Each structure stands twice: as C-alpha cells, then as structure tokens.
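The chains shown are only part of the set, and none of them has been moved.
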C-alpha cells in the first residue's frame, strides 16, 4: 500500500453548492457566459458526434442584439412562420396567466406556468412534424397549444370537470393528448425519458419515419431514468431528441445541485458519445434550428441528440411555490437572455413584418380567446363544485376489463353512498 | 428506555411540522453524526417546511439540498451510515420513493444481515404520505404496506405532533433503517374525515402539546387512544382521527388502537384488545389488496380466532390509483367506516 504521507495533507472538506443570489441580494448575471449570436458553428447532420463536442459547451444563438437573425443556425423561416410562432408563444403566456389566476380564485387545485420558457416548446414543435411523438414534462403546454389542441379541452382537464376526458383522474395540467402526439404526463420526474426512447426504437424497428422527442428539467436529469434513456438511445441509435430545459431552478434548488457547477447539461451527451447541443432557450429561432437539425439526424439514422435549452424559470415552480423565499426577486428581470416573446417580436418588427400595435391587438385578441374558452370550460364545472364525474367512474380504466374485486368495490361504494343519504349531493 | 423519556418539561403548542422539525433539531444538537438531506430541504427548508431553520443552525454540511435522484439520496445515505453517520434523508413525497426502492430493500434493509453485522444502515427516511390534499395520483399514495413486506426495515407512522416528535427521535436513534411516513393531511390539524367542514388545527388537541426538549416514544408500542368493549379498531396516521370521530358520532364503545409502528408491531396490545372485544375493524387509506390491513387481519384471525364474533372488516382505499377530483370518494371516510361499523356490529 502507498507510503504517501497523509498526515501532511489538510483535511478533506465537503463542497455544498450555493447559488449566487438569495432573497434581498442584488443580482448581477455578468458571470453567465453569453457568446455572440451566430458565433457557433453548425456541423453537417451527417457528422459524427465526436467531431463537434464543442457544441455542448457553446450556445447556439440566432437572434442578435439588434434583433437580426444571424449565423449558420438561422433557420430562415418565413414571416408567416415567425408570426405563427410569436402568436403561439403569446397564447401560451395568456393561457398561463389566466389559469394561474383561476387556481388563485379557487377554481382548481394546482397550476404550473412556463413563463419565460415559451420558446422552448414553441420553437421545437414548429420544427417537428405534427405526427412526431412528444414525451413532455409538465412545462411544455406550448406543444399542445401550438399543435392546435382546443383550449377548452385543456381547461376541462385543469378543472377536472364534466368535459375532462381524463375523468378528473389526473392532477391539473397532467394532460394526455394522443391525437396531438402528446404522451400522458407523469407526476414522477423523468420517467418519460426511457419511454420516449422505447417509442423511437419501436418506430425504427418498424421502418416508420416518425421520431420521438422528450423533455425534462435540468433538475430532473439526476434521476436514473435519464441515464437509462441515454444509454439505450446510444446503444440502439434511437431516433429521439432529448430536451433538457435548464431553467436554472428545480423548485428551490439551483442548477448547481444537478451538477451545473462542473459542466453544462449538454455535456451529458458527450459522455455517451451522442450529439449534444447547447442552445439559447429564449431564442425561438435557435430552438427551432437546433430541433430541426436534431430531427434530421434522427430521421437519417444518425441517432439521438440532446439539446440543453439554457433559459430561466421566470415565475414560481407552481401555484404551491413562493420563489421569494429562496431566490432574489431581481433574477427574472436581470436574466441576460431576455424575454423570448419580446425577442421574437422585436425580430419581426426589425424585419418590418410586425409592429407594436398589431402585437397589442393580438395580445388582446388572445386574452379574449382564452377568456372565452375559460367561460366555456367553466360551464362544464370547476373543481370542488359538485360532482362532475359519475362516482363509479373512479373504477374505470384500472384494467381494460374490470376484475371482480373492482366490480365489488364499485358496487359497495354505490351502496354505501345510497345508504348514507348521498353526502355527495350536499354540495 | 421508557415509553417517553423527557429531559425538559417545558411544552408548547406545535403542529406536526413543527414537532418533526423540533425532533431533528433536538437530535442534531445532541449527535453531530445526524445529518439531514433531500430535495429542497436545505436553504428553503423543505416543500412542507419540515426542515426550516436547520441549515441556518447546523450548517450546510449537515443540512443540504440534493440532486433529484431518490436512488442516489438513499444510496448515499447508506454509505454515510456505513461511515458512521446517522442520515435522515427526506423523500419529498412517498409517491417518489419507488426509484429508491432497490437501495432501501436490497441495501439498507439487508446490510446488517448480509455483512454479519459489520455494516449497518442507521438511516431514517422521512416522507409525507397519504391523500386528502387534492394531490392527485402522485402526491397522495400510501405505500407503507410495501415496506412491511421487506425484512430488515421498520415502518413508523405518527398521528399527533407529540408522537411525531417522540417517534422520530426514537427512529433516528435506532440503529436499523426506519421508514417514517408523515400523514401530510394532518400536518396542520387533526382531520376527522369531514372534508366539507372547516379545518381544525392542533391547538386544541392534546397531541398538540409537545415538550421542547428530548424525549422518545418507543418504536413498536401502540397507543390505545380510546378504551372500549364493543369492538377493536386498528388504525394509524390520519385514520386515527377519522375513526375517533366516527366512533364518537356512532356512540359505540370501541377500543381504538393507534398502531404508530407497523414493523415492529405491538401484537400484544392488538391481541389483548380483540380478545376482549371479539370484533375488529381495520382502517387504512392505502389500496386494499395486500395492504397492511391484510396482514393485520391475518394476524388477528390467527391469534384471536376463537374470540371473534364477526368477520374482521377492512375499510381501505380502493384498488385504484388515487384520483384527483373524486378524492373524497376514494378516501375511506366517515360514510364507509360507518357502514362497516354497522355491518360488524349487526349481531352485537
């Protein structure tokens, strides 16, 4: 054994990460490295992953400080497409605001906004085909809104009301929308990652052309499922896009508790020999371009790509959270990558394809549309006001066919409810 | 050690969160090997605030946030235990304990046995469990039954702030791994099952009177919260309060046993009670099939067969996931307990 003189060494110490700012601190994000837009190279989609590991440490940015689209990643979208994306992002924000308020008004139990992260889902959805399969986390409502899912349907789910096709069985915002290529959201973090790989492997094994995409937060990358997914994906070269939404926070824990002090999240890809990109998540064009590139790789049997979307969670984790308890109130506005909606809007204005008046009008129109949808949804009921689902529907869908023990429990429930004088009718 | 050893007499009113927080505080002050870790438990003090103030008091190397990997949290805690520390990891919701199951049942629970006692896992896993807060399928589960099936691990569930503190201290000081499930529905007050009536808090409940200092409530001892002759009610956690309310309303002279610890179980108290009353009702929120109620029923009929005057009744959650909007239909509340009572007392 080594003869090395340990007694001369200082004792070990445990490093426990600490975010830069806590409540009350003045915020200065100067240490966040923001490369210039257009500076990052764009490899050919047929290149081998090992030839562009630098991309995992860079930051793909298209919109520059003068609101121009620049560099090799500019996806060169038509003004119509850009306006469509802007509209979708604005719709997501309007929807979020309204539903957050609905929760505060006691109309439902829970809500989660994606404020500041709208580009992540809208940019990606715009670059994917409509029948590509999405395995989202809980902060990609943008996928549904952009794919045309009726807002009323989403709200029905949020209210667990009569119109909710999930029969009130799921927590609000845990949508399932097969018709829009949107997998059932799980409450358990990152379980969707290997599932997306499985779907993609199935598609590949069937000689299909559809690919899968999945999302999780930077905090969620720590789960074992993340690793299982990346391992399977690299082994079988699955046609899947892994999105890591690095919005800097996981409830109250900053990204350092997921490993951000040592490297980027895109670098995880390097560890498995798969393609990794780091993208300005507040730049809808960069998100679009990265997704388009990754999708092309997937569709041409080049395998998986992991995209880290560098962004910021501008509001609380959920309606149950109060971020002023653990981070500086100055962070959201100080975030150096700006507001994704404002940036795309300013780009369209700079192109001469949009103006403030149209934007204001659109915001108003969207707010009206959301309000109208809300009204319609509330006609189907809100949570806690009466019984919106037949009591016995509680037993539907555990199995395809109901076994005797559930039938028996169901019958007993109905009998007891009867015997008790229908307490459910009280409200 | 006595059932309750207190080294200070000053008590105060605490809710269950405060009592749990106080338990960790007291043990951390006494034993530098106790460390607290988990998702959001550090600076913020936990999503239910159970660890609030501990990081400020004991420092970042003893109270810290972790990466979001329950497998890692428990695996790391096992390693810390092997080093000689006494980790108290938190799993944010019991519904998220499954990724850690292998580390809990194949590692923590088996370490003493497989190493001939060379290595042990003196860890206490705290986790809020149970429903009744509109948490939907993944913030409502009661997985305690699983752990009772795995040899080598203890499962403890308090029903009052007083017990929560005393049991948690005993759990942390125990040299075997303990799963400490906290009934989150009663963090703030004793819930009697009437979800449509105003919520109560702990201020008027005797269990809300909690000593400020060190005391233990021994693991494996049940608490007879109501003595009676007509039947025995076995329950734990939130359901203790629901059962008390229903029994009071029904005017039945029931003996209500708050188990407090499922493994080890206080079989003596259970057996004595059922032999006295001749009837037994078991109530838990967890899914019925193979829930801990099944084990209780089996034990009672094995030991009290010739004393039983009616079939043992189980009142439990249904064999479905915990639904969001129909949560009060799922919850084994007063109506269902009441109907079961009628059934079991029919010939009495």
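Just so it is clear, A and B label the chains in written order, and each chain counts residues from 1 on its own.
Following the convention adopted for this analysis, a contact is a pair of C-beta atoms (placed from the backbone, for glycine too) under 8 Å apart; a residue touches a chain by one contact, two chains touch by 3 or more.
Since the structure is predicted, the reported quantities are computational estimates derived from the model, not experimental observations.
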- Item | Protein chain stoichiometry for the whole structure, using the labels that appear | A x2, B x2
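Just so we're on the same page, only the chains that are shown with their structure count from here on.
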- Where subunit A and subunit B are represented by their mean Cα positions, the distance between them in whole Å: 35
- Item | Partner subunit B, residues of subunit A touching it in the complex | 14, 16, 18, 22, 109-110, 160, 164, 167-172, 174, 186-189, 219-220, 222-225, 250-253, 257-259, 320-321, 325-326, 383, 387-389, 391, 393-395, 398, 405-406, 409, 413, 416-417, 419-420, 423-424, 426-427
- Message: Considering only the defined contacts, which subunit B positions touch subunit A in the complex?
- Response: 39-40, 42-44, 47, 60-61, 64-72, 95-96, 98-99, 134-139, 196, 288-289, 318-321, 323-326, 328-330, 335-336, 338-339
